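Of the protein chains in this complex, all but one are displayed in their positions.
Letters A, B and C name the chains as they come in the text, with residue numbers starting at 1 for each one.
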Amino acid sequence: MVFLGNSAIGKRSKVCLGGILIITISLFISGCWDQKELQERLFVLAVAIDKADEGGDSKEEKDKKSIENFVQPNGKKLYHLSYQILQLTPASGSGEGSRKASISTYVISGTGESMFEMLRDMLGQVSKGFWFEHIQAIVISEGAAKQGGLQPLIDLFHRDTEMRWLIKLLITSGEAKKILEFKPPSGEPGGMFLARSLRLYKKNPHVPGWIPGLEEATQATDNKKTVQISRVELVENIVKIGGTALFKEGKFVGYIDEYATKGTAFFSASEKSAIITIECPDHPGKILAFELLRHETKLTAHVSGEDIYYTLDIGMKGNLGESQCGIQHDAMDDAMVQKIELLVAEEVKRNILYAFHIYQGLQVDPGDFAAKLRAHQPLAWERVKEHWDEAIFPNVSLLPSVNVTIENIGSHN
Amino acid sequence: MRELQDRNFVLAVAIDKADEVKEVETFFQPNGTKRYRVSLQILKLASGGEQKEETKTFIKSNTGESIFEMVRDMLGQNSKSLWFEHIQVIVISDAVLKDVGLSEILDFFKRDAEMRSRIKIYVTSGKAQSIIEFNPPSKEPGGVYLANIIRLHLKNVHVAGSRTDLGYTIQYFDNKSNILLPRIEMADKVVKLSGSAVFKKDKFIGYADEYAVAGLKFMLGTEKSAVVTIDSPKTPGYQVVFELFRHDTKLTPHVENGVIYYTDDITMYGNIGELQGDTSLNDTLDPEYLRILEVAFAEEIKRTIYYADKVFKKDMKVDPVSRFATKLKSHEPNTWEQVKDQWDELYPTIPLYVSVNVSIRNIGNHK
Amino acid sequence: MRRIKCPRIRKLSADRPEASIQQAERQLTKLQQMTRQSTVFGEEIGDLVDQLRQVAAPSSEPFIFTSILEENKKLLQTIFKDCGDIEFRNFDVGEKSALLVYLEGMADTSNLERNVIKPLMSQTGPDNTNTDKLSEIFTMKSISEHILGASSVSVLAKASAAIDAVMMGNALLLIDGLSEGLGISAVKYVKRNIGGANNEHILNGPNEAFTEGLTDNIVLIRRRSRDTNIKVQILKIGERTKTSVAILYVANLVKPGLVEEVERRIRLINTDKVLASAKIEEFIVDHPWSPFPQVQTTERPDKVLAALYEGRVGLIVDGTPATLLVPCTYNVLMQSPDDYTIQPVIASLIRLTRNVTAFIAIYLPAIYVSVVSYHPGMLPTTMAISVAELRARTPFPSFLEAIMMEILLEVFQEAIVRLPQRLSGAATMLGAFVVGTTIVQAGLINPLLVVVVAITAISSYSMPSYSFNLALRWLRIPMLVLASILGLYGVIIGILAVTIHVCSLRSFGESYIGGLFDSNLLSDWKDGVVRLPAKLLKERPKEFGSKDQTRSGEEDG
Partner (left out) sequence: MANLEAKRSMSAFQLAIVVFVTCIGAQIMLTPRALIAQAKNGSWISVIIGGVLFYIATYLMLRLGKKYPDETIVEYAPRIFGRMGGIFVIAWLNLVFFLQVITIFYGVGKIITFYMFDRTPPEVVILALLVLCTYCALQDWGTILRIHQFLFVIAYSILLIVWLTSILNFQPENLLPLWPVDVKGVIAGGLSTWGMYGGYESVLLLLPLVYRKVSLNKLAKEVGLAFIGVTLLFLIIIIVIIGVLTVEDAKNLPFPALIVIRSVELPGTFIERLENYLLVTWIPVVFDTLAAMMFFMAQICMRQWRHADHRPALLLLVPIIYVGSVLIDNPQIYDQMGKLTMWVGLAFSFVVVPMALLLSWWQKGKVGKDCG
């Protein structure tokens, strides 16, 4: 077709194009590979990872396990994986009239070492394929975390494309599966309940919500930073989130309590609002609460010669949230307000140092300090980065300076 | 002609040994013994979309020898006539299979015109009736749920479910080949499909575990997608998972001066599905490491296949689904002519040489 | 004992009735009759021919006029054979006999009586004495100049011209002794009178619409502009119908070469009849296979005039109110006269909305299908859950669902368009009930899809040009197919394919949509994607390449 005239070429090319089109179209029609209707998928809303030999004491639990098991060529039975699956209730045509208020879920579980293998094997228990794009939370039991560290547990979830990166990570000291089986009073599916309650960290500094999800955890592990995972506990039918579990290079280090968490929130400037309670200046034993609204926090690393120290300047603005100091004390007069401000500042400072020392005790850097140093003093960082966690960080000093201003005192004196 | 709503949808059938006979659920029988206990799972018709009651189905059962007779007798227990055109599953307990051939049991179903040939057949070691009494957590009717489980065999390498419904089973009967049926087990509130029951002709031999089934699927190339786990080469004690999504498998018989042997050439493409253990040590972004993994995976797959081969050759002495026989018949017809009558003895002695080649396409979302 | 059975010999006709003798005879007699008739026809044709061939006529002409009236009359009668509506009126002018031939119903008889017959007959009265004077008066020219009172008269020497004139409704006057005819225009036939535009409603602004008559339509345009540069060029298309097509343009604006191109294409049209302007359109477009309209059709004189002053060319076809405007681009189709009668800001917003709705009208169902059956992960969890619950009862895959819904929609639209006014209301209500409630209640189609398709339909209705709306409707189906094959990827592939196609379309050399973002034509945005206040619209759209860019200026003719 080299020596064809123009028009002829036009025709020829059209023909060829048509040919290509037909071929492709037929090729397409031959298989709509990935078409899978929405209602044909099982919404996995939450995942729980336990140690294989956790729980399961009673008889039927035992043989249940034996069924959820499968012959595994190599590796041992380490983990017990459970999925919380949404139960679809068909909405009848007449609309919300017969829609049920609560969305119910059920739990499927299997045992093995590789998450992926378990996943595939659990397909033997369900009638539709799992679908992970809407996972909300991953609950890890302390046992599982201690066993192999964090990485084996979450690897699948950040390797697979189906997973969304906003999955919330949680850790519990009890059995994680129980938390999946827990039905929230609000009637919303358990996974979403957990995820949403974690979203509230902005208001509740007792939760390390600023590292809520898989993405941050992955980042932290990649940067060899400390991973902080919120802790969730289930007492018979109350789920409470509070406190933090610390992972250092994937190894479980320990929990820190709410107070320390709050302190962390302060010095990593990640809280939006907080309640700081102090004792009344003149009535000991009575409580007065300061509601933090805005703050600017500045953590700076200083290197003077060999030794490294940090200064933390915090300016807080807020209201007088609650004062149980009785009528006679007058929140109007400035002296009083001044005093309160000082006390609050003191309190915050104490809180920060408390948290900081806990971290130093655990020889775990919450992340901010190393990052600051790396960012602002790269040379110093180069010098110390090998033995930062064990040698340098524990005897780095932190000098907080807090400045509180109370903007208004609420609607009543 | 009868209206739809006047029929009883039979969704699942369970066949057990007639152990204890409730005198209501039976009938006087001139000849034969009370051999089977047949239970039918029947759909409750609920109007519209509301899911008031917990279960959607109820069970009727009866004992006798002729299944047809029992079914007819069961009309005595129903207000509406039974309707078999929507049967989804037949669950058979191996207690029955121990002494009766599969074909005798399935005879009624293959004879009756109402039966659809896509009925799934499962084998269980426990009571079959309890399995069809199971009501699934997702509020589907039990029979449908059970039938749909096997649809996922493409992804679940532990289930051999490619051609195991009534139609194919009967087809296997007709050309006297061996049969493989998926195995289903139940413990309270959990039903699981894994492994498979092996039949020689129609005689029940035993169960093959998941690992053997996986090996078999690899060997015959019946899997669409599978996961292969190995111990991570760099960080022992942790696992690396290979997710297979495309493969081509060629099982070819060879005859050299009277000696029959099979070769199995497998090429597999897939992703790294999961990599436990420290990612800084095993760096999936450098090609050499991928090479190592590929070799390791190939080894593992080979091992699986040989395991399955051992199970079927040594332990059971069954040519699974007579695939080897058919291969030989189609490729080397005249050899087949010579060996076909002593094939069953011959088969366990025939060697199989496997060569696997794995290529990793993707490493996933994260290193 | 057995006996050999021999078959009885029967007549062939017994089992083959068509082979019987009577049958054959009947056929024979029929045949004879036919031959007889045919001979008769042959004779008739024969003498017709020699009637015509008495006089030697050039091949182009059926005959030539002789000076003997009887001859002419006979010749004309043979031409107008079996035309019942041709009127031959004999009368005398002086002692000469005259003949008036006209088409009954298309010629104005009263006018003829007043202006032709009366004056001619009155000629005999006073001066019959000097016949020679009368005779030298008696040339057609002089008659037309002195005697006839008709407004437009033409001397017709050629027979074909005379015949055309008669067929157009003029009257043909023949006088004994003169070998030429006189065409007297007294055309008057029944026609619709000018009404409002019923296909392109606008809220405020002129609302006159074209009618079927070519002349009236041209009048409608002339009346709006006293510009001598508006040229009208009339061609006759159609081998048999000889429909007249008028090419309108503004001489000193139109892009050089455009008119010639249009004329060339129209002259190339080779067809027997032109009944509607759509036929012309099909002949002159560049890509007859494309679903998109490449010629703008309108029935509004003001639109046409506006287009002319943008340097475009209008085509008015006799017998159809729908007028064609070329070249035509996406931009033009997206505009409605209303845009110029409301506030510029609002108009701009409306135009933007139109572009968006055009997009929605094509792709929304496809996107729905691809999201629901390929990427439900793109929905937020709560929404995904509720959608899944909606769909939990629907038996079909979303693709089938959508296709069914589309078909249903098309059917309803057809029904409503075809039905008479009174019934269409019922049809709509039926549709509303069936689709809206029953199907959803029955769980065949889930409510979400109904919403989607409804939105699509509505947005496709909001297109200013109906044919463009049709194109959008057509494009929906392939998009759906693509979506069901490759999901969102398929949809984007489809979008790009459509873009390529639309960019490759040329309407008389103007790219269909390419001009929209052409960096050289950005100044057209002022009256393209948005509409600026009239004060600022100083230039004409560049893309039509009009000779004189500025709308008002000294060099403007």
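Criterion: a contact is a pair of C-beta atoms (placed from the backbone, for glycine too) under 8 Å apart; a residue touches a chain by one contact, two chains touch by 3 or more.
Note that this is a predicted model, so its numbers are computed, not measured.
S.K.: What are the shown chains that the left-out chain touches?
M.R.: The chain that is not shown is in contact with A, B, C.
S.K.: Which of C:T109, C:Q413 or C:S504 touches the chain that is not shown?
M.R.: Considering all chains, including the one not shown, the answer is C:S504.
S.K.: Hey, which of C:G487, C:G528 or C:P541 is the one touching the hidden chain?
M.R.: Of these options, the touching residue for the absent chain is C:G487.
S.K.: For the chain left off this view, which of C:C83, C:L203 or C:L496 is in contact with it?
M.R.: Of the listed residues, the one touching the omitted chain is C:L496.
S.K.: Per the definition of touch given earlier, which of C:G377, C:G443 or C:G528 contacts the omitted chain?
M.R.: C:G377
S.K.: Out of A:E37, A:E113 or A:E133, which residue would touch the omitted chain in the full complex?
M.R.: A:E133
S.K.: Which residues does chain B use to touch the chain missing from this display?
M.R.: 224-225, 245-246, 279, 285, 287, 290, 359-367
S.K.: Touching the absent chain: which residues on chain C qualify?
M.R.: Within chain C, the residues touching the omitted chain are 255, 257-258, 261, 264-265, 286, 374-375, 377-381, 383, 486-493, 495-497, 499-500, 503-504, 506, 508-511, 513-520, 545.
S.K.: Mind pulling the chain A residues that touch the left-out chain?
M.R.: Within chain A, the residues touching the omitted chain are 1-2, 4, 6, 9-10, 12-13, 16-17, 20-21, 24, 27-28, 33-34, 133, 161, 164-166, 213, 215, 218-219, 222-224, 371-372, 374-376, 378, 382.
To be clear about the criterion, only the chains that are shown with their structure count from here on.
S.K.: Counting only Cα atoms for the centres, state how far chain B is from chain C in Å.
M.R.: Here the centre of chain C sits 68 Å away from the centre of chain B.
S.K.: With centres defined as the mean C-alpha position, give me the chain A-chain B separation in Å.
M.R.: The computed centroid separation for chain A versus chain B comes out at 41 Å.
S.K.: Quick check on chain B: which residues sit in contact with 2+ other chains?
M.R.: 49, in rising order.
S.K.: Hey, what residues on chain C touch two or more of the other chains?
M.R.: Correct list: 393, 443.
S.K.: Could you list, by residue number, the parts of chain A that touch chain B in their complex?
M.R.: 42, 60, 63-64, 66-68, 70-75, 85, 87-94, 98, 106, 108, 113-117, 120-121, 123-129, 148, 151-152, 155-156, 158-161, 163, 218, 250
S.K.: In the complex of these two chains, what residues of chain C are touching chain A?
M.R.: 372-374, 376-377, 381-382, 384-394, 397-399, 440-443, 447, 484-487
S.K.: Can you list the residues on chain B that touch chain A in the complex?
M.R.: Against chain A, the touching part of chain B is residues 48-51, 136-140, 144-149, 151-152, 155-159, 185-194, 209-211, 226-227, 229-231, 238-239, 241, 243, 272-279, 300, 303-304, 307, 363-366.
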